[in-house]
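Okay, so here's the structure we're looking at.
The complex is shown incomplete by one protein chain, all other protein chains being positioned as in the whole.
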Amino acid sequence: MNAPQQTEPLSHTTEKKKKNPTIVRLLSNRLLVRGAILILLSVIIAIFAPLISPFDMLKVDPAHRLAAPSTLHWFGTDNFGRDVFSRTMYGVRISIMIGATVTIIASVIGLIVGLLSAYYKVLDYILMRICDGLFAFPSILLAIAIMSALGPKTINVIIALSLVFIPSIARIVRSAALVVKEKTFVEALKAQGASSVRILFLHIAPNVLSPLIVQVTYVFAVTILTEASLSFLGAGIPAPIPSLGNMLYDGKLAIYTAWWMTVFPGIFIILLVLGLNLFGDGLRDWLNPKNVVLNRRRKKRWQRKSLS
Amino acid sequence: MSTEATQQAATPLLEVRNLQKYFPVRSAIGKTKGQIKAVHDVSFSIYEGKTYGLVGESGCGKSTAGRSLLKLVEPTGGEAYFNGENIFTMKPSQLKTVRKDLQMIFQDPHTSLNPRKKIGASIQETLTIHNIGAKSERKQAVIDLLKKLGFNEEDYNRYPHEFSGGQRQRIGIARSLILNPKLIICDEPVSALDVSIQAQILNLLRQLQHEMKLSYLFISHDLSVVRHIADRVGVMYLGRLVEEGTTEEIFSNPRHPYTKLLLSSVPTVHESEAREPIEAKGEIPSPLNPPSGCAFHQRCPFATDRCKKETPEDTVISATHRVKCHLYSE
Amino acid sequence: MGAYTVKRILSLIPVLLIVSIVVFLITHLTPGNPAAIILGQGASADQIAALSKKMGLDKPVMEQFFIWISNIAHGDFGYSYFLNRSVLGAIWDNVGPTFSLALLAQVIGVTFALLFGVYAAKHKGKVRDEAIMGASLLGISIPSFLLGSLLILLFAVQLRIFPVSGYVPLNAGLFEHLRYLILPAITLGTIQAALITRMTRSSLLDTISENFVKTAKAKGLSERTVMLKHTLRVGFLPILTVIGESFGGLVTGAAVTEALFNIPGLGQLIVSSIERRDYALIQGAVLLITIVYVIVNLVVDLLYAVIDPRVRNSYHD
Amino acid sequence: AGCSNDSSKPSSAKEGKEGGTLNVASQSEPATLDAQITGDSDVKDATRSIYEGLMILDDKGNPQPDLASKVDVSEDKKTYTFQLRKGVKFHNGKEMTADDVVASINRWIKLSSLGKTNFAGAEMTKVNNDTVKLTLQAPNVNTLSLLADPIPAAAILPKEIVDGASDEGIKEYIGTGPYKLKEWKKNQYILLEKFKDYSAKGREVKKTPHADEIKLSFVSDESTRISGLTTGQFDVALSISSDNTKQIEGSQNAKVETSPGGFMGLFYNGDKGVFKDINARKAVNSVLNSKDILDSSYGSSKFYTLSSSIVNKEYPNYYSTAGEKEYNQHDKKKAKEYLKKSGYNGEEIRLMASRDYQDQYNTAVVVQQELKSIGMNVKLEVYDWATFSDKMSDTSQWDIYPVDWNARSTIFQGFWTTKGTSVEKSMDYLNKIKAAPSVEEARDEVDAIQQYVWDELPFTLIGHKMNINAVSDNVKGYQYNLGPIFYNMTLTK
Partner (left out) sequence: MATQESLLTIEDLKVIFSTYGGDVTAVDNVSLQLNKGEVLGIVGESGSGKSVTSESILQLLDEDLTTYEGNIWFEGKNLLDMSPRQIQRLRGNDISMIFQDPMSSLNPVMSIGKQIAEVIRLHQRVSKKEAQKKVVELLRLTGIPSPEQRAKEYPHEISGGMRQRIMIAMALACEPKLLIADEPTTALDVTIQAQILNLMMELKDRLNMGVLFITHDLGVVRTVCTKVAVMYLGQVMEETDVDTLFSKPLHPYTMGLIKSVPHLDGDKTKDLPSIPGTVPPLSNIPDGCRFAPRCPFATEKCHKEAPSLAYASDSHRVRCWHYETIQKGEMEHVY
């Protein structure tokens, strides 16, 4: 074995042509792709709900109430004789709208709160105590309380849910910002005389976006679920406007007689939330390559041997 | 020696007197329990066009000293006169002006650039902050500088991760040069780099010094690097400057036992350099609980009882060479 | 550690103050007069006014707030006129079921999560891993009342293994107690399990790539020992945090689950208190939940110290 | 119609047994067990087995003596003398005396809505230990019916308890009924225990407790109530919505019991806004399609009655078809004409509803659609019940709302005092009925008030609902009279 090895292959046969690794990584992230497909589908439904829906979502037709799925009413009708399919399409639209609005509001405020408290010690103490308080406050109960205080309006659902989710975003942003803040480039900026505002909003903010975006997808998903829970407890989007949540609530009242009132909105809410969660997980993996698993190269030992 | 003497007569560009930086250590309830004396009474001067090397082992306070000078940490005590004015007592607006002349290069080229900004923008931002030139001029200035440092125009629009460590360090240098500063504090600018790259950067720094009459405060733990680039060297141990002299003096005639230990511990590549080994013992003490007396006495082969009790003061060896050690005092 | 505990307990005060203000404002801004609700439909305006006065509702809101706060500072959480009981007493009656439910749900959640999380991390990237992760994604994507309804339909109505709803206290026998609790606990525990599984897996994967794991492997330890003795122990800290923080979700989730399974717990109590504008009770209960939440997280932090000597040490400094 | 008590026909061959616990799942918990002061039907259902009054209603709605053994009415119809039944024991062991009756009835007159509106100035006095006398300011044809009414019941309580009570209610729940309160676990259940000393001897309306205990559990979720019934956890499930009856009928071991519920009414704000104008009210009244509304609210026609009468047909004393042709017209053209006449031009109309009562909410949804169809700009505002009832009393907060009122055997009901509706004038009609020498002789006045309601439209009566409860085959003897009655039920398994 110690015999000197005089010759060896002169050129290695590695393929030179390579695909763009970013795109490969993006596409090979199955979570991300599947999530994106589900979300895209939902968004398309949301945008085109008025076109897709064969019936007016509010039109009652007591003569045909609780009709089972048929070629006319694909998802059947509800206890008012309204078309469940049309309502589900609108439900997707409204759930997405609520989710998106809440997420945007909570993200913007959460981002500002998180950045400020990462940077200013005194503010940090005050803001984080408030966040702790809101965080400790059981979220659904907080939302119900706010809803009953402000009245059952869609805007109040949004306010209540935004309040509920600001602390979780602020915390994520804060902890990410605390890490970024210690990076040398921040010190370099200070050394150049950059103002705190510039450092905070032009430099630290872009660097906390990735954890923020990941968190945002989860908040989006949880918002939709929480709105459903609120509906279940009677404090969600005020009827008769359909959200997937209050459709489920309506469906539950007739779950034995009209399964379609529960099943179809149920499927859509699960798919939508699943899509968001998949997307979030995929995004997280994508941003943190440590978690990513490549296509397997689990060659058996005998295989390796036969190669050599 | 003669040039050295003439310089002494001139006023230094930066004169640091009795610099102190203590970090409070808080207990869990927030009560101050003690202090880390990261920098403990450090004085030195830097002259125009010269390089002052600051060496010492990890945690001895080199970076803290450098950062204090830019007020990146608020110094606890002492004065730093830049062109005759005390940086530490300046108003923020004054400080901003001084910062044009006082720049810094950092150790880690990977974290010292904002990963989300194009490198051109990162450099240009310095101009924006100080409101220098019109927008288009700024960009041109940046591109000119990049070209000078061996980049091409397209590199302006690339992100830090697209560059290697050495290239990134050059970008960091570019950023510090854009304002035409007088003094650059280099905090271990090459210790994260491979030897072959390290040489490139060191050469570049020297070249720039000649071209632009720059002064450096060069912080490093690597003696051979410091020797190569510095005109004067200060050796720090646990927050104190234990020996200071011209490069020549420190390397050929070290006085402090710690300096000797350092020199003998460097593994040498070139045969001729090997020094008589000094038996090293003990670990570097924590700055939170520094030993009494001379901080080095526990590891010092020549330590006496006096070293345990008394903190040594400066002993002058020559006009340019001083040492803090009882061996040389009365 | 003592000092740290004291500090944490002191930092509870501002949190509670904020929660108090919020909950007080919300309840008092809410339309609906509790006196009118207590007296029912037939009550006259005089009667309502008299009761309002008796309940102190005629005073300015600020004054009511200070009275309430100072009472609480003296340990008096107020009186529920609706239930004819002290708030603490009423809460005490309802705490048992929620506690049992949350505990069982958490036990189910943590047990499954650790088993599956470790398994998934170990088989990262394989079908088994994907199946577990898929299931746990589904677990956090399904609205809990939907899941609960499905469980009832399947296990209670169709198979008749478990009762549909209700609650039997522990003193009526452990078996009966658990029999009634198992479906709601699964409903509530599923989301816990899903959340903690994901955390377990990702924490383990993070830890696995750390150098000391390589050291452990280089020692010749078997894969299992490396996983359980080294990786899991260090990776457990973030898992513990999630467990602590999920406590809030547990109480929230309990409100829905309790409504569905008709468990007379805190969640139901608060929801129905909100419906009836039982101010004292809402305020007291939310405040207490907050206190418990903070305490749970304090305990989690102290557990940190038990598990991680680094944390332990920093408390001394 | 649905009023017939199905329990009379043997539901199964199984024989009833003595003893056992009757499990009842009810939707919500009573706020109190003080039956005298609230008109809440939860309170009624729970307290009916605990308390008794001097009188009791039979299933035709006629008052019969209960704790009284005999009633004498004076010539001027202003004095009622009651002979008390002897040997009746309270749950605390004390024997009932005239003092207890006097204290109880006087409290009821003072505090209950029925007492306040009908018996102003009236007083009960003791004649001797076994006799009491009720003196009225003015004759009231309904006196005995009111005393027999289960909500708010003129329950006879021990004097000490009446004396010790505050305005918010009595502190101890002690009556003379067949069951006594054993335990009230707030938010969970009320447990009633058979009262051993109870005797139904000589009573006109029989109460014979069979089960040892009645457990009234509060299960807010309807599907949970149903599931519990089908799995045998509950014997009776109250408040079932019509849509779920199929499920119960489909199951092997339970059946649905329907009984007359109250009416669903759409109340107008006659004080402020659009509906101050009678034409606007008429517009709404003419467009409404009661069948569609009731179909949406109650499922199939099995579960509601299209009737213009305020009182159910089952209580013939007050049943009236006057004004019937105004009912259920669904005439869009006419409605638009009225609307034009009213000068309505697109103002927003606030239709208020409470989601806590599904039928009210459902009615509101359909009404909104129907009103929109004649060009009314209707905004649906849905609140929880607490907010709803708060807003109800503030006429600046709403324009119109649907609400259902419990079934009563007389026309003297709570809705007459509803705020914001133009009911003042109706008081004259009511007083005339009261003053009539007998119910039969009040016929014309009954028709008149019914006619008034349809002419002036203080509200629109949409229809009568059926209360639906579900009863397991494991029990028999279920009865219903203005609410479920549990005390005669037996378990069969």
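Which chain is which? They are A, B, C and D, in the order written, and residues in each are numbered from 1.
Note that a contact is a pair of C-beta atoms (placed from the backbone, for glycine too) under 8 Å apart; a residue touches a chain by one contact, two chains touch by 3 or more.
Note that this is a predicted model, so its numbers are computed, not measured.
One chain is left out of this view; which of B:Leu179, B:Leu262 or B:Cys307 touches it in the full complex?
Among B:Leu179, B:Leu262 or B:Cys307, only B:Leu262 touches the chain that is not shown.
Hey, which of B:Gln140, B:Asn180 or B:Asn203 is the one touching the hidden chain?
Spelled out, the listed residue whose C-beta touches the missing chain is B:Asn203.
Given the full complex, what residues of chain C touch the hidden partner chain?
124-125, 210-212, 214-223, 230, 233-234, 307-310, 313
Residues on chain B that touch the omitted chain in the whole complex?
The list for chain B reads 57-58, 164-167, 194-200, 202-203, 206-207, 221, 223-225, 227-229, 247, 251-252, 261-273, 277, 280-281, 283-284, 286, 299.
FYI, only the chains that are shown with their structure count from here on.
Compute per-chain Cα centres, compare each with the mean of all protein Cα atoms, and return the closest chain.
Looking at where each chain's C-alpha mean falls, the closest to the middle is C.
What's the farthest chain from chain C if centres are computed as the mean of the Cα atoms?
Checked the centroid distances; the maximum from chain C is B.
Please tell me the distance, in whole Å, between the geometric centres of chain A and chain B computed from their C-alpha atoms.
48
Using mean CA coordinates as chain centres, what's the chain B-chain C distance in Å?
53
Quick one: which residues in chain C touch 2 or more of the other chains?
In chain C, residues 30-32, 149, 153, 259-260, 275 touch at least two other chains, as defined above.
Which chain C residues qualify as touching chain A in the complex?
Counting only chain C, the residues touching chain A are 11, 14-16, 18-19, 22-23, 26-27, 29-32, 124-126, 129, 133, 137-138, 140-146, 149, 153, 198, 202, 205-206, 209, 245, 248-249, 251-253, 255-256, 259-260, 267, 270-271, 274-275, 282, 286, 289-290, 293-294.
Write out the stretch or stretches of chain A touching chain C in their complex.
Chain A reaches chain C through residues 129-130, 132-142, 144-146, 148-151, 221, 225, 228-229, 232-233, 245, 248, 252, 255, 262, 266, 269-270, 273-274, 277-278, 281, 284, 290-291, 293-294, 296.
How about chain C: which of its residues touch chain D in the complex?
30-33, 36-44, 47, 50-51, 81-83, 85, 90, 93-94, 149, 152-153, 156-157, 160, 163-167, 259-262, 264, 268-269, 272, 275-277
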